[in-house]
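Only a single protein chain was left out; the remaining protein chains are all shown in position.
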Amino acid sequence: MHILLRGRDIANIKELATYDKHDGFVGLKNALAMTPAEVIDVVKTSGLRGRGGAGFPTGVKWSFIPQHEPVKYVTVNADESETGTFKDREIMEENPYQLIEGSLICAYAIQAKAVYIYLRGEFWDIGDQLDACIEALREKNMVGENILGSGYDCEVYTHLGAGAYICGEESALLNSLEGYLGQPRVRPPFPAQKGGGLYKEATVVNNVETLANVPYIMREGAEAFKAIGTEQSAGPKVYCVSGHVKRPGNYELPMGATFRELLYDHAGGPLHQDRSFKAMLPSGGSGPIVPLTDEVLDTPMSYEHTAEIGTIIGSASIIIMDESVDITWVASKVTKFFAHESCGKCTPCREGTYWLDKVIDRILDGRGTAEDVKRIADVAENMAGTTLCALGDFAANPIIHTIRHFPDDFAQHVQA
Amino acid sequence: MAIIGNPKYEERINHHLAKYETKRSAVMPLLFIAQEEYGWVNPAGVEEVAQILNLDPTQVKSIAGFYTMYSEKPKGKYWLHVCTDLPCALKGADEFYAWLKEELGVAEGGTSDDGMFTVEHVMCLAACDKAPMLQCNFRYVENLDQDKMRELLAKWRQEAAEPVSAGV
Partner (left out) sequence: MSDRVKINIDGTEYEVDAGSNLVDAAKWHAGNDIPVFCYHPKMEPVGMCRMCLVELGTPARDRATGEVALNDDGSPQIRYFPKLQTACTTVVSDGMHIKTETQQVIDARNDVLEFLLSSHPLDCPICDKGGECPLQNLTMRHGPQSSRMYFEDKQLLEKHYPLGDLIFLDRERCIQCARCVRFQDEIVGDDVLAFHERGRRLQIITNSDPGFDTYFSGNTTDICPVGALTTADFRFGARPWELNEVPSISPWDAAGENISLSMRLDRDFDGKAMIKRVMPRQNEQVNEIWISDKTRFGHHFTRSNERLQRPRMRSGAELRDSTWEAAIADIAEVLRNADGDVAAIAGSGMSNEDLWELRRLMKGLGGNRLGAWPPTHGGAESVARAGVGFGTNLGQLGKGDAILVIASDLEEEVPIWRLRLKQAQDRGAYLVVANARDTRLEDFALQGARNDKVVEGDAIRYAAGDAVAVMRDLEKKHKAIAARLSQAENLVIVAGAEGLTLEGSAALAQAAANFLIETGHVGRPNNGLLSPIPGANGMGLHYVGYSPAASLDIAAKPPKVLIVAQAELLDDDPTAQAWLSEVETIIYANFFDGGISELADFMLPLQSFAERDGSYVNGERRVQRFYTAQGPIGQALPAWKLFASLRQAMGMSHLKPSAAAVMLELSKNVPAFDGMRYQALSQVKRQFPDVGSRDQYYGGTAYSNEGGLGIQIPSVADGKKLKPVAISEPEAISAVDGELLIVPVTRLYNRQRNFRPSLLMEPRILAAYATMNPDDAQTLGIIHNDVIEISAGESTLRARVCISDEMAAGAVALPRHMTDAAVPLTMTAGTVSRVSQAVAAAD
């Protein structure tokens, strides 16, 4: 049975009546019966960590919101633009009420005035569906004033982006929502602080999947949630598998399941029987690439274990490459993504992504030298850690790690 | 026609204006409306959005230029956004895109001679398990191959007699 991808078990759970019938809004009702601080405590205890990539403990994030501030917001990060990520889309398409319920619980816990769901623009039809859900909930007194007679008021809105990966970065998302360029903000102040959030008010930004976990926690209790997953990585996770596997798609497994289980038992193993796995990007384009060795395959998919093999689980957008793939080309693909998506605000990222792309093109064209390979590694090192937001680090990762793990793939393109 | 005073958009515009704390926040949804009306974000649309939101047109233009889903140039009737990002490319998206451009006789970003199709490659559209894929006027079309695509092109050409709006 799924906790997040419940649409796979229960037909029509995207209908309010069906959702209702299957324990819908029990979590919300339980939350409304508690004090906001108690709700935050439950989420803290559950060990839920953010599914947007950084894995920050969700309850702790909520507890940063200053209680005395009169105006606070929740923004749901439904920008889902990381290369290889398509989990939030399925959750919202097939199980929209669970996201809204989770958002309302979060909103209640921090006493937010409103929830804004920031969807990537290409998800406009999901936006329409969510708008319809919100209206249906309004009829049932679960959105708007005095929700379920609790005395708590909250609005829920959707907002469409328009094609910019950077708007998934939380402060760029807030700028975009305010009608400014989707460029990251200087921090501090952080979104959770007065001055740093939406309209300068304290704001929680959470990923879709993160919030979709919350109704379960409030329904079944923190301990039940903690029982799933590992010590430091609690709960279920949706893994997006793409690339050279037989059955690409979303798979919901507990955190801590191994890559092998995911890739063989669920995704069906290599796409081409005669080709073996070569490499994996476990966190889309932005995390370090790793060779798909047995050691890696046997690593549990958790925050702590992936760190041990020199990569991250991030948003779990797992891109698989078999032996036919030239990793130099992968580096180029990923770099083109970041050159296209850099917002341009800070120097190392704006200039670095541009030049990495140009020089890798030279290498792929056969115009490059061994010096050029060193050059891009060095440029990437110079970008890392100096940029305004993490996109600069993301863009440096593929270069640094592709060259580190697959030097021969680069060497074959250049004269010594 | 204009978007200001156009009964077609009045309700939507008011909905967006009511949704946010500041008028400025409505700039993105209003730009989509302008794009829907004019087929692209043309200077008139920029002016109107600026007027509705009491912004300098420069600010509106700036927003339109930042995001890739707004087009600041006229385009064909059907916008085909083919994902050629890594996961799709691992499943043949580059070859598919090259074929499609040849089939339509256009270069990257170009519009077919009949003014029907504008093709562009885009970054990941969150449909990596259904590659190759594209969005046609921002509607998902997935699990494509050449045969399927030929059929679709024919179907869209046929449909073209009826009015279709570009934009969300």
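Every chain is named by a letter (A and B) in the order it is written, and numbering of its residues begins at 1.
Assume a residue touches a chain if its C-beta (ideal position, glycine included) is under 8 Å from a C-beta of that chain, and two chains touch if they have at least 3 such contacts.
This is a predicted model, so every value here is computed, not measured.
Engineer: Looking at A:343, A:373 or A:403, which residue reaches the missing chain?
Structural biologist: Once the missing chain is taken into account, the touching residue is A:343.
Engineer: Pick out which of A:41, A:304 or A:351 touches the chain that's been left out of the picture.
Structural biologist: A:351
Engineer: Among B:59, B:84 or B:135, single out the residue that touches the unshown chain.
Structural biologist: Residue touching the absent chain, from the options given: B:59.
Engineer: What chain B residues would touch the chain not displayed?
Structural biologist: Answer for chain B: residues 22, 46, 56-62, 65-66 touch the chain left out.
Engineer: Tell me where the left-out chain touches chain A, residue by residue.
Structural biologist: These residues of chain A touch the chain that is not shown: 164, 166, 178, 181, 186, 199-200, 339-348, 350-355, 358-359, 362, 375, 382, 385-388.
The definition used in the following text is that only the chains that are shown with their structure count from here on.
Engineer: Going by the contact rule set out above, which residues of chain A touch chain B in the complex?
Structural biologist: Answer in residue numbers: 80-86, 88-89, 120-125, 157, 159-165, 176-182, 199, 240-244, 248-250, 281, 284-285, 317, 319-321, 325, 330, 333-334, 337, 340-341, 343.
Engineer: Hey, which residues of chain B end up touching chain A in the complex?
Structural biologist: Within the complex, chain B touches chain A at residues 19-22, 24-29, 31-32, 53, 62-63, 66-70, 85-87, 89-91, 122-129, 131, 135, 138-140, 168.
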